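A single protein chain has been removed from this complex, and every other one stays in its place.
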Amino acid sequence: MDGKIQSLRARIDGLNLQLLELLSERARLAQAIGELQSAMGLSHYDPVREQEMLEALTAANPGPFTDATVKSLFKQIFQASMQLEEAEEKRHYLTSRSAHRADTVVEVGNVAIGGRHAPVLVAGPCAIESAEQVEAVAARVASRGVTLFRGGAFKPRTDPYSFQGLGEEGLRLAREACDRHGLAFVSEIMDAKELPLFEEHVDMLQIGARNMQNFTLLKAVGRSRKPVLLKRGLAATVEEWVMAAEYLLNEGNPNVVLCERGIRTFERYTRNTLDVSAVALAKLETHLPVLVDVTHSGGRRDLLVPLTKAGLAIGADGIMIEVHPNPAVALSDQKQQVDFETFDRYLEDTGYHTKLSEKRHEVYGF
Amino acid sequence: MDGKIQSLRARIDGLNLQLLELLSERARLAQAIGELQSAMGLSHYDPVREQEMLEALTAANPGPFTDATVKSLFKQIFQASMQLEEAEEKRHYLTSRSAHRADTVVEVGNVAIGGRHAPVLVAGPCAIESAEQVEAVAARVASRGVTLFRGGAFKPRTDPYSFQGLGEEGLRLAREACDRHGLAFVSEIMDAKELPLFEEHVDMLQIGARNMQNFTLLKAVGRSRKPVLLKRGLAATVEEWVMAAEYLLNEGNPNVVLCERGIRTFERYTRNTLDVSAVALAKLETHLPVLVDVTHSGGRRDLLVPLTKAGLAIGADGIMIEVHPNPAVALSDQKQQVDFETFDRYLEDTGYHTKLSEKRHEVYGF
Amino acid sequence: MDGKIQSLRARIDGLNLQLLELLSERARLAQAIGELQSAMGLSHYDPVREQEMLEALTAANPGPFTDATVKSLFKQIFQASMQLEEAEEKRHYLTSRSAHRADTVVEVGNVAIGGRHAPVLVAGPCAIESAEQVEAVAARVASRGVTLFRGGAFKPRTDPYSFQGLGEEGLRLAREACDRHGLAFVSEIMDAKELPLFEEHVDMLQIGARNMQNFTLLKAVGRSRKPVLLKRGLAATVEEWVMAAEYLLNEGNPNVVLCERGIRTFERYTRNTLDVSAVALAKLETHLPVLVDVTHSGGRRDLLVPLTKAGLAIGADGIMIEVHPNPAVALSDQKQQVDFETFDRYLEDTGYHTKLSEKRHEVYGF
Partner (left out) sequence: MDGKIQSLRARIDGLNLQLLELLSERARLAQAIGELQSAMGLSHYDPVREQEMLEALTAANPGPFTDATVKSLFKQIFQASMQLEEAEEKRHYLTSRSAHRADTVVEVGNVAIGGRHAPVLVAGPCAIESAEQVEAVAARVASRGVTLFRGGAFKPRTDPYSFQGLGEEGLRLAREACDRHGLAFVSEIMDAKELPLFEEHVDMLQIGARNMQNFTLLKAVGRSRKPVLLKRGLAATVEEWVMAAEYLLNEGNPNVVLCERGIRTFERYTRNTLDVSAVALAKLETHLPVLVDVTHSGGRRDLLVPLTKAGLAIGADGIMIEVHPNPAVALSDQKQQVDFETFDRYLEDTGYHTKLSEKRHEVYGF
């Protein structure tokens, strides 16, 4: 009986090769059609044609496969051909590692993020609250070797009656403080119409988690050449995050830095949950630099050091952290900003001081 | 020994009443301060003052409570006073049932949504694709008693290379078809700067799930007087959804209809998961009408009828559904739009025909 | 140029039919092998053979498909054949509607659950606490037409220091009360070794959410003939829930009732979130009755009525609810059990009194 199985298997081996031959020929024809379609400016995907083919196949189906199985198998074959055409046209996603193997390095002012550059530290208050506050933080973090200053002037707040930021005045105050202390300045933009204002005052545009799929904003910021810090949405998959970056690159802005900031989970001990695999996946799937916002990821001061260690170990190109002269009286994020002494201890405990001045080994072997 | 317990308990009862007396007196003083602060235009929340009080209390702490417990107890007392002041000022949320017990009825064209009005049915294609397509659907759904037409002209798409809608041309085509068939028209707005265009062409502005916390858009739409359909975000809590509506009301637009459209869960059999409790909670906590989008909630045609039944049973003021002449060749949402025959069967199976002409009993006893 | 496309498409049409022919022949050979393997008691899945075939194919790959695409396409072909063999052998899942189209009716004592039978109401306290308490609830719910009594004697508690139930004594007390009032009795079993005890005292075995994938318990209970109430796990997909039921049926116990009890979501206003689509999917995919536990689904008394309406509207075969003489002093679930007066109001508001004595129309057209 084993012999019978052997002989049936030999016949299957023959059929496999015949199938491969026909599939390959079919693929070559599909490529030829695709070239003609491109020349005529037509889309390659034609669902009506697909439906007609599937109907012809099920009409001719001799069994034993059910019609549903026949449809499903041929859908796979159609898709394989379609992918081939897309590859041919090099319609690769601009964010993709397969389109661009080398690490992208984004320059913000005279700070370089990504590649083998030392991991950056982006520090500053959650919100810009006053001239005194912004000056105090800028002076302090600059004196500790920080090169990128963060601070919100337009704040996205769940509750309309919460403090919404100082607006234009906040941008101006922070710009002046950054200039005094040689810091590059990153701040969140919430509306495309404020782009001229931001282009005047900031060195890097931040797109917040809640706006990750605000496609209007993505397109506008994509038409700017300012570097962009793109935060991941609170419940976004890595694919959705990368597609949001694709919007930016597709509009012409190549200076995109991704930023993981924790996702929603069922955990009640933390505000969000840092997703280190997302950092790894973003490094594997794209060529863009990736930062980790350790303040929002955990929402707890006692996690800042361990989350920083994990983020850097998995290959993040930098860390973002909120620093405030007196967190207890801050107008937002009271529980998670650190004061100056805690920030010094943080730098020491994470070994950041050493890291800020050292080139990195590559983490992913590209 | 039981007697000893009784006697200790009696002493505790006495202390309870003394505590109540002091707490009430404290609350009256806090109210008086709050009134003075309001008169001076000052914020009621003063974290520096709070910190000073806590320091004074822990300095005086005789035990046996730890300082942490003392702080925690007094934080509760401070918060209770603060809430009292807020209640005094009638700074109730505008969306709240406690501010406005009667059901809000929103009028869109000559369609009334909410209260005891019969549940509405909002039907139309995912995207407006051509003059022929929009005319065919409008004619069909109008002939079946539908009064509200949906159709996207600006489409939020995860992938930048997907079909993004016909834009202004799409709005115009749908407006004409709706006029021909006496339908009110609802369409998604993605950018505040397109508001004049939408005000000219649509009867109701839709804010999509991905824009639920696009606060710039919320504020702009809140300054319009057009009715708004506010979808719940993919992973938003009910509180965040209601706060997004609060942005609209706070800017002056009272014509807000909420729309549950399924949340992200781990389920792989469906695209999203309809959250009926969110409908119930929105009806309990707010006075706004609530619709259920059964197309996106399940993402499966075979769930449209059961989800509609559940949505109406829990008190939704209407249902939203996608209808397309030929879903297999649609430019988006191929798997979940229904064709004309299926739509007829849907109307019959849900008993919607009867419901569309009947007043409702109240579901929640307000 | 359009003519060229037409002619290339005609050649593709021919290739499609040739592919179909070869695929069908291949499937027939695979079936023949499958029969031989069954006769010899061999498994049909042979990963070594699969790997060899894939290697032969990639070795012969003439392009333009990449080796990865060739492997992926042939994996699909292998799987289709495998599924065919499985279908041939009628190794359909026992829970599946395709194996058993008619609704299963489960009889518990003289109560029938499922099919066209009126929806049942399962009521009783979270935990059995004393003879007085269990007698009071049994008397009351029986007087209101309830036929199934619930009450926990072995309680799964997150915290080891919480009340863990009266154990065997609790089962005995509830059995006596149920006998006095003509009620069938359902109680949660946590350990296979307690099966003899449960078989003596209860009419229906409940498997709790935390034990949904306790496969040892599932197998033991599957070897019993007592009806089983299988709760869905807190974060289980519908597929995992149905597979847990498959364990029960596979061991020989056909008397399985599924019970949706809410899933974990990000919502903070409720303890869990009722997933009505899961009820619909369970009815579509399986032939088993499905109940909804409205107490745990929401964890809020003010949601019991709306969730019941939604559950029944979507086709649930019954509702489970917790009733306690004095919820404020209950040893568990203080916030969500209802007292006797609230239970009466619940029956009236849901119209359950009428429903308990009426046959149902079919919700799903099987």
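So that you can tell them apart, the chains are marked A, B and C in the order they are listed, and the count of residues begins at 1 in each.
Rule of thumb we're sticking to: a residue touches a chain if its C-beta (ideal position, glycine included) is under 8 Å from a C-beta of that chain, and two chains touch if they have at least 3 such contacts.
Worth saying up front: this structure is predicted, and the values here are computed from it rather than measured.
Q: Per the definition of touch given earlier, which of C:Ser98, C:Ser143, C:Gln334 or C:Thr354 contacts the omitted chain?
A: Answer from the full complex: C:Gln334 touches the omitted chain.
Q: Among B:Leu19, B:Val48 or B:Ala139, which residue is in contact with the omitted chain in the full complex?
A: For the chain that is not drawn, the touching residue is B:Leu19.
Q: Among the options A:Val228, A:Val256 or A:Leu274, which residue touches the chain absent from this view?
A: Only one of A:Val228, A:Val256 or A:Leu274 touches the chain omitted from view, namely A:Leu274.
Q: State which residues belonging to subunit B touch the missing partner chain.
A: Touch set of subunit B with respect to the missing chain: 1-2, 4-5, 8-9, 11-13, 15-33, 36-37, 39-40, 49, 53, 56-57, 60-65, 69-70, 72-74, 76-77, 80, 83-84, 235, 264, 266.
Q: Can you list, in ascending order, the subunit A residues touching the missing chain?
A: Against the missing chain, subunit A presents residues 235, 237-239, 263, 265-270, 273-281, 283-285, 297-298, 302-303, 306-307, 309-315, 363-364.
Q: Name, in rising order, the residues on subunit C that touch the hidden chain in the full complex.
A: Subunit C touches the missing chain through residues 47-48, 51, 91, 156-161, 190-193, 210-211, 213-217, 234-235, 239-240, 243, 246-247, 250, 264, 328-330, 334.
The working rule: only the chains that are shown with their structure count from here on.
Q: Roughly how far is subunit A from subunit C, going centre to centre by Cα mean, in whole Å?
A: Spacing between the chain centres: roughly 38 Å.
Q: Could you tell me which residues belong to subunit C and also touch two or more other chains?
A: Within subunit C, residues 235, 266 contact more than one other chain.
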